Structure formats: C-alpha cells, structure tokens
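Omission of a single protein chain aside, the complex is shown with its protein chains in their original locations.
All chains are identified by letter, namely A and B, in their written order; residue positions are counted from 1 within each chain.
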Amino acid sequence: MSNFTGITATMNPLAEMAQFKQNMREVAASPEWRTSKLIERQRWNPYSMEGGSTAAISGDNFAIVASDTRMTQNDINILTRDAEKIHVLNDSIILSTSGFYGDVIQLRKVLQSRLHKYRFDYRADMSADLCAELLSRNLYYRRFFPYYTGAMLAGIDENGKGAVFSYDPIGCIERLGYSASGAAEPMIIPFLDCQIGHVTVAEDYEKPPLTIERAISLMKDAFRGAAEREISTGDKIHLVIAEAGKPIVQKFLPLRED
Amino acid sequence: MFLTRSEYDRGVNTFSPEGRLFQVEYAIEAVKLGSTSIGIRTKEGVLLAAEKRSTSKLMVNDAIEKISKVDQHVAVTFAGLIADSRTLVERAQIEAQNFWFTYNRKIRVEDVTQSVANLALQFGDDDVKASMSRPFGVAMLFAGVDQEGAKLFHLDPSGTFIDCKAKSIGAASDGAEQNLKEQYHDALTLKEALKQVMEEKLNAANVEVVVIKPTTDEKGRQIGQFERVSDAELDQVIAAL
Partner (left out) sequence: MVSTEVKNVAAHMDMDRGGAFDFSNCIRNQAMCKMGAKAPKLTSTGTTIVAVSYKGGLVMGADSRATAGNIIADKHCEKVHKLTESIYACGAGTAADLDQVTKMLSGNLRLLELNTGRKARVITALRQAKQHLFNYQGYIGAYLLIGGVDPTGPHLYMCSANGTTMAFPFTAQGSGSYAAITILERDFKVDMTKEEAEKLVQRALEAGMHGDNASGNSLNLVIIEPKETVFKGPIVPEFCKRPEPNDLVYKFKTGATKVLKNKTFKYDIIESMDISH
C-alpha cells in the first residue's frame, strides 16, 4: 500500500468506493490512450540534453574554467569525445555551458556577434562585467522558450579580479567564487564547497589560500572524481586558465573513457 | 559662401563643384542664430550654462528649457532650432536607457554623443531610409561624468563631435569663446567656472545652469550626478560679481 500514498485516508470508505466506481466508468468511456492527454505527451520535444559537466573557480587575479569533452545522447550513447563546451569569447571572457547543445551553439553565436558589434560601437573589447549582464538579458529575452543551458561566464573583470558568473536558463545572474553546472554538478559543488568555501570545516582549522596552482589542481581532481561516478562525464578535461595581464591558456588532460 | 550660391545649395545630397554641402553649412549657420550656451569642464565636474532669451514680456520664462537631462550623469544643452533638438535629445535619452538596460551600466558620455552624431547625418530626400529631409539645425554640448571622468563634447549639425575643455555655441559664442580661452586653466573650480559664465545683465530669470558632479554608484564606480543650480544660488553668484 505504500505505493498509493496519494489516496487520503481521511475519506469516507463508502464515498471513496463510489468515487472509484465513478472513475472506472469515466476511464472506460474514454481511456487515456484515446484522449488528447496521451497525444500531447508524445509530442515532439524541442529540447534534448547532451550531458557532461563544467565548473569554474575565480581567485584574486585569475579565473579557471573546466569541462569534460564528452557529448552524450539520451544519457547513454556517446556522440563525440571531443565536444567543445568552453568558448573563449575574447581576451578576458570565457563562456562555459552545459545542457542542450543546439542552444549552446546559438547562445555562443549571439554573444559573439554582440561582442563583435560592441567593438565597432564603443571602440573597445567588452569587459567580462558587461558581458555578464548582456548574457543575463539575452537569456531572459527568451523567458517563455528558454535556451536550455546552464551557462557560466568567467574571466578577468574591469578591476583585474577573477570573476565567475552563474546563470539559470532564464537569466538569473549570480556572481560567485566558484560554480558548477551540468550532470556532475551535484558532485562537484559539494567538493568545491568543502575545499574552497570551507563550509564544513571549523573556523580555527588551517585553510590553505586559493592560489592559482591549487585551484587548477582542485579543478582537475573534481573532474577526475566526477568521471569515476557520473556516467556522462569523461574522455578529457578541457581546462581554460585566465590570469590578469596574461593571455588565456587552454589545456587538455586525459580522463577515463568508459 | 553666399557668393557661390547656386542650384547646388538645394539638394541635401549634392556636393557643389567646390566640394561643399551647402545645406549642412547653412545648418551650421542656423546654430549662430540660437541663444548662447556654454560648457566648462573642471576637476570638480562639468558645468553647462544657457542663456534664456525672452523675446516678449508676455512669455513665461520658466517654460523654456535649454538644458535637458539625458540620464543621471549626462546633460545636454543646444543652440539653433530648438524643435530639432527635441528629436536628438530623445535619441540620446533612449540610447542611454538602452545601454543601461542591456549592460546594467551607465553609458559613457562619448558613446551617447556618438549615437546622436549618427542620427545627425541620417538625412536625405529619398524617404526610404532617411528620418529627416534636411540636416538638423542645432549644435549641442554634451556634458557628463562617467568612469573616465568629467567629459564635455561639442556636436555640430554635420555630425562632427569634438572633446572639449570648454566650449560655447550660439549667437554670442565667438565672444564667449574668446573669454573662455583667456580664463580657462586646468585647476579651475566649479565655483570659478560658474562666476565665469555669469557676466553682467544676467539674472536668475534669463540664465539656466546645470552642473554634473562626480559621485560613485552602488558598486563604487565613478559616475556623475545631474544638478540644476537653483535661482537662489544663481542670485548669490550674481550678487558676488
């Protein structure tokens, strides 16, 4: 009976039986598979999810973005082991995405064209701060047919500080110290919470400072751990490092392929 | 110029054989018919002052607005065909709001000037793309404070805009500008600038003054604050002359 928790025990048993009989009559008259309800359920779904995970860490003068490179169909079938989920938009802006890859491509194109036009209109490269707001606006613009993406924007802000902005699919923007998105998000976030946010350790416990080297190592380990237990994460780590005053560096590291 | 007047001065999109667009040049002339406006950039902010010319005793002087607010941090004054300026001011206001809406940031003074300059040249006698059939007959002074500091831009009917330390437009601009050249120095304060624009015969009724002072926004970035100088303050300055 534990399956049928929806039935309220407070109902009068006789009334309940009468109601059940009534339901039987109604269902028999028009079974679900003949009604529009079922037809609706079989309608084409414009979205799909291609799996994989991304994460970003910001530090005092750097930002690190990482993702795996696996693209998956229906959670099971591997489409490619070389998917690009991190997009370097200019010298200081990095977009990293998870979710529906079709929307990811479109979103990247929209941002790229806006950045291109900005260069002409305002005679300068857009800063990460401005791009963060622009992305939020672009996502909310599609409030009722959203881009199905878990986007993150990272880079070096106008003050030379590392920045990570995290979004929901309809443009709620949040500036964070670190963030993750995608299939392994529930695994990576607690790891970063513990190692960077130190939310689980006592106040007087010695906390290592977040250097760029430590952040890179944590990022690698986060994905190595995720690849152990999350089926749609694997193949390669795509690591993008932005440090104030230096060009953006991109690296690929191996992950398990099963 | 008037000597070479010919059929070339009628079409707005036809150069004269000497390479001139007469309609645009005439539009620049129209500016010189307008009442005078002055802009001065100082370390403490930017100041705009405009003469309010009342042509009749029966005119309500308060109804004239010669300095408009574009945004919290940008003001604009103009000389020439005042009606034309309304279109341009509205464009500036829209552009400023658009930028703020898209980027959650106040637009730079130069960029708002640029966008109005783009509009200034969108004239022509084909009515497909053009919004105006003739050039606008106004010059404008954009004043404001953005991340980069106090800014003053002069825009003329040809769409040219120039970064200025101090500038005067309108009927008495030549004299005023001469004055500014003599008096301007980099350490000028707002109070001194205000004194400078207030010459004899002025009173609170026939002059309008706006200052944009630097301040910081909620994120600590530098931005300007639009402030109209009140009649009482003006009277004080005039009395002190």
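Here are a few things to note about the model shown:
One rule holds for everything that comes next: contacts are C-beta pairs under 8 Å (C-beta built on N, C-alpha and C of every residue); 3 or more make two chains touch, one makes a residue touch a chain.
From a predicted model like this one, the values you see are computed outputs, not experimental measurements.
Put simply, the hidden chain is in touch with A once you look at the whole complex.
Listed residues A:T72, A:S92, A:T149 or A:S179: the one in touch with the omitted chain is A:T72.
The chain omitted from view is touched by exactly one of A:Q19, A:S113 or A:N159, namely A:Q19.
Listed for chain A, the residues touching the missing chain in the whole complex are 3-8, 16-17, 19-21, 23-28, 31-32, 51, 72, 75-78, 183, 195, 200-206, 214, 216-218, 220-221, 224-225, 228-232, 253-258.
One rule holds for everything that comes next: only the chains that are shown with their structure count from here on.
Taking each chain's centre as the average of its CA atoms, chain A and chain B sit 48 Å apart.
Of all residues in chain A, only 121-122, 129-130, 133-134, 136-137 touch chain B in the complex they form.
Residues of chain B touching chain A in their complex: 101-105, 108, 111, 114.
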